[in-house]
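Pasting in a structure now, in structure tokens, and then I'll have a few things to ask.
Part of the complex only, each chain left as placed.
Read from first to last, the chains carry the letters A, B and C; within each, the first residue is number 1.
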Amino acid sequence: KDNFKICWSIYVGWMPWEYGDTSGIVDKWADKYGIEIDVVQINDYIESINQYTAGSFDACTMTNMDALTIPAAGGVDSTALIVGDFSNGNDAVILKDKKSLKEIKGQQVNLVELSVSHYLLARGLESVGLAEKDVKVVNTSDADMVAAYTTKDVTSVVTWNPLVSEILTTPGANKVYDSSNIPGEIIDTLVVNTETLKANPKLGKALVGAWYEIMAKMEADKAVREHMGKASGTDLAGYEMQLASTKMFYSAADAVAFVKSEQLVKTMQYVAEFSFDHGLLGEGAPDAGFIGIETPAGVFGDKANIKLRFDETYMLMAAEGKL
Amino acid sequence: MSESTAKNSTERAPLIQAKRLGKSYGDHIVLEGISKDVYEGEFITLVGASGCGKSTFLNMLLGTEVVTAGKLLLDGKPIVSEPDPARGIVFQKYSVFPHLTVRQNVALGLEFDQSPLIGRLFGAKRKAALAQADEWLAAVGLAQAVNKYPHELSGGMQQRLAIAQALIKRPRVLLLDEPFGALDPGIRKDMHKLLLDLWREYKLTVFMVTHDIQEGFYLGTRLWVFDKDRHDEHAPERYGATVTFDLPVGDMDEESLNKIEKSLTAA
Amino acid sequence: MKRLINKRPSKPLAVFLGIFPFLILLFLYQVGSDARKAENERDKLLPSFSEIHHAIDRLAFTPSKRTGEYVFWQDTKSSLKRMLMGLAIAALIGLTIGLLTGAIPMLGANLTPLVTAISLIPPMAILPILFIVFGLGELSKVVLIVIGIAPFMTRDIYQRTKELPREQLVKAQTLGAHSGQIIVRVLLPQILPRLIDAVRLSLGSAWLFLIAAEAIASTDGLGYRIFLVRRYMSMDVILPYVIWITFLAFLLDWMLVRTSKTFFPWYHVQK
């Protein structure tokens, strides 16, 4: 097999794929390894993951949590091939006319239920000694979040960028907690089907090679960032504002170091426990460790049922210039 | 054109007067120069080729079409330019209300009168209205069907109902536009009898349009034939129709009859 | 040998023919599910019948651990409530505006162009404005249904009112009725069964808007559940929910037909 399809959705950390596609960088690397890679934009994030899980795509952009709860929980052995960034303020809890997270108690909170926003909220509540039962969660679609915030009914939201910066422009909106309080826990990755990757290392090499070429351009060239901003519906300023709260791993070495760290196992444990508590690991899951998560620093959960892997080998090749 | 030949023109003032009455739609002149007096109790049948303006004439009497030339008077006053209870109407179709039972259809005229706000009576008043409706229904031979819906009636029975419905308001004139046009010949005969009976008993003044000249002769006291008496081959819309014959029924020579027959099939 | 267009199936054959495609579909599903399960035993796209059965059991017959409610029935109740309220309000609006504009030419000239324009606007595209005006609470879901279907219903009722024979209006006037009486006693009762028809025609869209509304902001409802579990691709929940929605849609339609036939017998013979 030498024809591959990857999908991505519009988000600050994944816009490089758009640039890679239109600028021909992805094609260039695919040619280098004698394969073809089709890059497809899907607007509905969940739909893109579902498509990947159902087998329509070989790789897809998603967060660490969704990688665990959708493809891995659905029995699709997946590998986080590229760890592109982690959210460092991109996800935030915003209160209307209230200044501290504690005041969220008893409020109705609008967020995309079971998403990283939900996770962030749980972590935030934990940090101020509250629990989820102290608030009322209202599932709200991300596309409508900004408009929803402008209504009287909505007093607190948890969401991500660019919605966060959009909401913060309205008077009285206060960011009381964000992902920079839990650095490195909300990770944006490119996930590849493990079987496909094993059978086709060329795919991994081409994707990683392309990614870091884009990264270099992106870090250096303002025009590239402007391009990405426009494609995501904003401008250079708007996009750079989002980048400011995103910890991009422009260099492969940084990403490798992040993946190799002990911290990642811890993070994934938190995520797995949260997911288990909310029934996201499936009805058959007896405990949070039901699905094994493998990282270079060790395995969390059932070693016999590893479905999500963090693999640094390809990024390491890039770091060492072996691609 | 014969002058009015009505029998009872001697004493009373005419009920309806048309004075050089005309009707046109824009440049299209449909009717023109109709001057007639009609007295209470007359039964006028209107015949004429299709499209010559019989319905238009009736509609002017009814008030749904405005007079565009001359005058049309009822009791000496210009006729009201909207339908009102002074003029009852029976159409060929759609005269009755499908959502009301036979009895309700007839009582409706009373309800409109006695309940000005919503046109619906309750309690004793309603009972009285229904009882009055039943009398009229008996008069048209529908006593057996008072609780049925119109769709459960035959075509003839529906027209009986339409007549009862119109008569309960005791209109000054009763207008009928081809009322039996859709009925079978057998049933038609019964309807003729009914209509003549009612006309005699209640001293109605009737205008009835028909396509069937025999029906016209049989029913009317006066037969009006509508036709154009001037023609312009190149602009047929230049001239309108008028009443070319006004015949007291029973008094008819062979030649006139032939002429009439010819004018009827011209269209 | 009879011509094809003259051949009519006997009653039992018709029933069999009607059921047959469903059996085939079920069979195809079973095959597809088995095939996917053979590849990945935890595949979620085409769950096995026993998985679906489990999901139904869990949602409909086991109280939720978190709230103690029977999720399925709670969802059904909430959605039906929104649906019925939306339909009722839309019908009322459609009836009032449609009937009045249809009956009174002046009003018709005034409002018809506006209603036509509004009926062409896709409601999904102007959601933010709707939120501002109607908030985001329980009301907003009902409002989305109303905004979605009321313009269509208004136009339909306007049309139907205009179609009533002019002869009836004339007749009523010769019976002494003024405009108000004609509207109340002649037009309104004849429009009611047609309103039921309009509601039936709108049912499909109404379900769409309900599901969309519940996907936007909600804490329960059939549409909410579907979009929520879509997050982890629980087709074992989605499929029975879809079938249930389809059944409810059918039931609602059937009840409307029954109502119409019971209360307006004259309307159904007329045709």
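In this section, contacts are C-beta pairs under 8 Å (C-beta built on N, C-alpha and C of every residue); 3 or more make two chains touch, one makes a residue touch a chain.
Just so you know, these numbers come straight off a predicted model, no measurement behind them.
Student: State, as a formula, how the whole complex in this structure file is made up of the labelled chain kinds.
Tutor: So the complete complex, counted chain by chain, is A x1, B x2, C x2.
Just so it is clear, only the chains that are shown with their structure count from here on.
Student: Graph of touching chains, which shape: line, ring, star, complete, other?
Tutor: Graph shape, chains as nodes and touching pairs as edges: a line.
Student: Can you identify the chain nearest the overall CA centroid, using each chain's own CA centroid?
Tutor: C
Student: Starting from the Cα centroid of subunit B, hunt down the chain whose centroid lies farthest away.
Tutor: Relative to subunit B, the chain with the farthest C-alpha centre is A.
Student: Just how far, in Å, is the C-alpha centre of subunit C from the one of subunit B?
Tutor: Going by mean C-alpha positions, subunit B sits 48 Å from subunit C.
Student: How many angstrom between the C-alpha centroids of subunit B and subunit A?
Tutor: Here subunit A and subunit B have centroids separated by 83 Å.
Student: With centres defined as the mean C-alpha position, give me the subunit A-subunit C separation in Å.
Tutor: Taking the average C-alpha coordinate of subunit A and of subunit C, the gap between them is 38 Å.
Student: For the complex, give me every residue of subunit C touching subunit A.
Tutor: So the residues of subunit C in touch with subunit A come to 40-45, 54-55, 58, 127-128, 131-132, 135-137, 215-219, 224, 227-228, 230-233.
Student: Once bound in the complex, which stretches of subunit B touch subunit C?
Tutor: Residues of subunit B touching subunit C: 62, 64, 82-85, 87-89, 91, 93-100, 108-109, 111-113, 116-120, 149-152, 162, 165-166, 169, 171.
Student: Provide the residue numbers of subunit C that touch subunit B in the complex, in ascending order.
Tutor: 165, 167-168, 170-178, 180-181, 184-186, 189-190, 264-267, 269-270
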